[in-house]
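A single protein chain has been removed from this complex, and every other one stays in its place.
Naming follows writing order (A, B and C), and every chain is counted from residue 1.
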Amino acid sequence: MNFEYSDEQALLSDAVTRFVSDRYGLAGVRSAAETKDGVTAANWQGMADMGLLGMPFPEQAGGFGGGPVETQIVMEAFGRGHVLDPWVGGVLLPGALLSALDPARLTELVPDVATGDLVLALAHEEDGARYVTAQVVTNARRCGNGWRLSGRKVNVLAGAAANRLFVTARTAGAEADEDGISVFEVPVDAPGLSRTAYRQYDGQTVAALTLDDVSLPDGALVGDEGEAFSALELALDTATAAICAEAVGATETMLHATVDYLKTRQQFGGPLSRFQVLQHRCAEMYVAVEQARSMALYAAVSLGLEDRDERRRAISAAKVQCAESARFAGQNAVQMHGGIGVTDELLVGHLFRRTTMIERQFGDAGHHLARLDRLGGLDNQMGE
Amino acid sequence: MNFEYSDEQALLSDAVTRFVSDRYGLAGVRSAAETKDGVTAANWQGMADMGLLGMPFPEQAGGFGGGPVETQIVMEAFGRGHVLDPWVGGVLLPGALLSALDPARLTELVPDVATGDLVLALAHEEDGARYVTAQVVTNARRCGNGWRLSGRKVNVLAGAAANRLFVTARTAGAEADEDGISVFEVPVDAPGLSRTAYRQYDGQTVAALTLDDVSLPDGALVGDEGEAFSALELALDTATAAICAEAVGATETMLHATVDYLKTRQQFGGPLSRFQVLQHRCAEMYVAVEQARSMALYAAVSLGLEDRDERRRAISAAKVQCAESARFAGQNAVQMHGGIGVTDELLVGHLFRRTTMIERQFGDAGHHLARLDRLGGLDNQMGE
Amino acid sequence: MELSFSPDELAFRAEVRAFIRDNLPEDIRAFAHRSGYYKADQVRRWQKILDSRGWAAGHWPVEFGGPGWTAVQRYIFNEELLRAPAPEPLSFNINMVGPVIYTFGTEEQKSRFLPKIRSLDWWFCQGFSEPGAGSDLAALKTSAVTDGDSYVINGQKIWTSTAQHADWMFALVRTDPKAPKKQMGISFLLIDMNTPGIDVRPIVTIDGEHHTNEVFFDNVRVPAENLIGEENKGWDYAKFLLGSERTGIARVGLSKGRMDRALELARVAPVYGGARLIEDPGFRQRALKLQVELKALEISALRIIDRQRRNPSDKPDAASSILKLRGAETQQASAELLADAAGPSAAPFFDFREMFSDNEVPQGVARADGAMRVHFAARPATIYGGASEVQKNIIAKAILGFKDKP
Partner (left out) sequence: MELSFSPDELAFRAEVRAFIRDNLPEDIRAFAHRSGYYKADQVRRWQKILDSRGWAAGHWPVEFGGPGWTAVQRYIFNEELLRAPAPEPLSFNINMVGPVIYTFGTEEQKSRFLPKIRSLDWWFCQGFSEPGAGSDLAALKTSAVTDGDSYVINGQKIWTSTAQHADWMFALVRTDPKAPKKQMGISFLLIDMNTPGIDVRPIVTIDGEHHTNEVFFDNVRVPAENLIGEENKGWDYAKFLLGSERTGIARVGLSKGRMDRALELARVAPVYGGARLIEDPGFRQRALKLQVELKALEISALRIIDRQRRNPSDKPDAASSILKLRGAETQQASAELLADAAGPSAAPFFDFREMFSDNEVPQGVARADGAMRVHFAARPATIYGGASEVQKNIIAKAILGFKDKP
């Protein structure tokens, strides 16, 4: 057992922390609001320069060989500074999918992803599917030597900025079957594809795609036909672990902001910090942050597990804890700031919107508790 | 809508409150500990003198015609003073059962119950049945002109003091069937019947009964053969409403005791009451008590409803609230008293044992939430 | 003892329900259902409809246009509006400034203001809070200096909700800066929002909306005839205003309406294995517990109304702090349940302000667009109108008799 960062990991942590504090925070919120596609060009270039855009890919593929712990380090720092640029959506999530489905294709793409020239995106979620991963109605049918895709995708992370799109579609099976889901690479200028950018409540820009009988060549199929589900689930679990770490960083910032605010803010003839109920609430927020940090680590480390069910249990348990900590810490940070906490004038209000979205992204606490339940709980202690 | 007590009800409330404060509290705990059968003779006689033992029965049967609101008034006062004498077990619960199953038999008994000469008891619960009302394994089979009963009953309220026992037994059906449950009157000296008294954690004395081929005449059957379930459920709901009110009284006393303790107890150079977290916790206890009071009233009034499912929903909702309030208020009363709160030297420790039992008596919060769930929730809003 | 409504009360409830059903304009109903929100013109239109029915001001004396309802009728009326949902009569007008004027105003003020307050021809906002004062209202600094027949106002207000729509503001201003206690020396003024020197600047809240404002006063002249009551007695009128008509503050109907909507969404939202969210054990447990809490809260509210009916008193009833405290919590819990039921469909930001016109959300992307907004908008419920911490202080002092200042 050893929780220590290696020297390289410690350097990465310092570098990302500096990068984030130089460029993000309230300033990052403003620059993100000015983009059309959700990517702040200068910051994205900065990430490329630091090696962050190639970080999660194997060195032989031209990446930097970072693993889940490095992702955890990056995402915690991103959370602390409220980074809205879509690193998870544009790099990590589609990268994890390709890495599992078609490593050769990934190797081709990595050099341009690492320089920032290519932004990837995975278009999977469909309207009304809620968190049911296998809920894919978009269909792909063989047509001569190729494929034709029709359907709608929503809330596509990095979807507005992406210049390489990977789209899930059903090639067999019924509406929510796990079998029969395939992944296709769809050129952004394919006839019949339209995309619309819009903002989410956390300030991220996402896209909705409409595929109206989009024609694709045979080589557009990524991996084996109808066999994408487990890679998809692994990729989503990878992204879930990442946003767990982001939640830790974001709640930590909210905690510190709240403590500072209470020490400064004068009311009824003294600083708010003299009220014991507020001090104790901050102590409870601290516990919430630390418990989330423990489980975010657990999630990161679990991504390497051979046993798929063990991984799923760990990810779901971590998401339950991080969602609950984000909820408790975020709501109390806002409460203790009072009026100013519910405006967009302080970073805390923006972070609260983000942690509120993180609670629900890739499945809310209820969804993950239900998944943990189906898998018999931790250590399968409640299984048959 | 009108929450006002009638003049008679207000008088009852005053009288019971005076009676309880004269005789119970810590003194009552001691006198209860000295009894073998759980009934303090002088106090039981006092209840008879005040008319409490005949209170819930119709005037034409020789009772005083008190309804659920009168019961609520009595039980709230009993809760405040931690009355251990088994009014619910020895009067209310078996009375409610007989009133539904066989009013004529009840009419015969009421005069002696009202004077305190007769103590009734309902022996229903079986070991391991948990809260499943229909879980009756004790069996009764016809034998010539009579019946033969065999089985075991546990946690029989007032069972050690009772001189008239009513026992549930299965005359048909399988283990947990609602049909096929009958009630029999069993003389306390019937050959083959043995009973053992023991204490529960709250200081109440209960009994376990063993029926070893007990022979009963035909007339021992109370009500119709195999048809007792719904009367049994009504009687248990009646008793549940009563202990909801008891929980209100007990938590109210714990709240006041805690507030007084904090104002008096000096620590770190001042009274504990100066700590804002403790003041706020007391405020939350107050809210918990008032919310429980509202739902205890709701339970009482619902007992008169024609619609059986409406009654069950209301009782279960009330039990959920009262259990949660008892839990919150009781645990925090003990916590704020510190070391002295976990001893038996103050009333608060005894009340906490009682409220902890009330949480679980006649079904815990989980059981009643599940019942409410089956019935579609309040107003059947979540039903089909 | 009778917890149910009487036949008369039930008939009244049916009448209110029917009136809302038949008279609430369809566009208001649809917009509220979609967003949990009303636009200013919708509030105005609906208030006029209520006023023409004589229902604009439930607790006002009949002589000033009140309908002569009992406390229970007022409770029923508010709950029905909230659950429908339909806009409530604007609290600033009906619950706040109206009663102050008919209690402390001159005859001229009554006849000039009350009809237009009732009909919402004049929309009032509240100028109490100031930056730096927080919950310590009496620390206000905005000054009013007498100059001939006018006061000249300088200073700043904050958290001035709906100031962008308002025709008038009722404000607390400092007329005697040398008064021995900060509560003295404050006056209660009505200020025409069209007066030169007033600058209203928006504050955007975490729901992404513009509800509230900062308001700056730069030598704003207010006629002395707009003073309510006596000069330097404004704090008394403010206390009167804040203590009045608090039995509706639990807003159980609002929470019930959100629960209705959450269950509606949960009946169609899929979960793993082909089931619907309403069958999910965790979701059901939360919904059931919330139902129980709401029922308890509703009865607690009715108990307090009933007690006030039997023992009328001028003083605010500290027990109504339960209603504010638990009411705000259940509003938040029901909003959260709604957002959870909506799931990812609630993620897209819908800009009701239409400030970012390029943030166009494609039709059909989300079927529960208002849910996240409702969740965010519910957060301040435990902050404004006496934060939850303040309510607990009130209970600790006024009910439990704690004397130590925390």
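We take it that a residue touches a chain if its C-beta (ideal position, glycine included) is under 8 Å from a C-beta of that chain, and two chains touch if they have at least 3 such contacts.
Here the structure is a predicted model, which means the values were calculated and not measured.
The chain we do not see here touches A, B, C in the full complex. Across B:D14, B:D117, B:D260 or B:E345, the residue that sits in touch with the chain not pictured is B:E345. One of A:D37, A:E225 or A:E290 touches the chain omitted from the figure, and that residue is A:E290. The chain omitted from view is touched by exactly one of B:R148, B:R311 or B:H367, namely B:H367. Not every partner is drawn; the one left out touches chain B at residues 36, 125, 127-132, 135, 152, 154-155, 176, 196, 198-201, 206, 208, 265-269, 275-278, 331, 334-335, 338-339, 341-345, 349, 352-353, 356-357, 360-361, 364, 366-367, 369-371, 373-374.
Think of the hidden chain as still there; on chain C it touches residues 281-282, 284-285. With the whole complex as reference, residues 1-6, 9, 69, 255, 259, 262-263, 271, 273-276, 279-280, 282-284, 286-287, 290-295, 297-298, 301, 317, 320-321, 369, 372-373, 377-378, 381-382 of chain A touch the missing chain.
Simple rule for what comes next: only the chains that are shown with their structure count from here on.
Inter-chain centre distance (chain A to chain B, centres taken as mean C-alpha positions): 53 Å.
For this pair, chain A with chain C, the centres built from the Cα atoms lie 37 Å apart. With touch defined as above, residues shared between interfaces to two or more other chains in chain A number as follows: 275-277. Shared interface positions of chain C, defined as residues touching 2 or more other chains, are 389, 392, 406.
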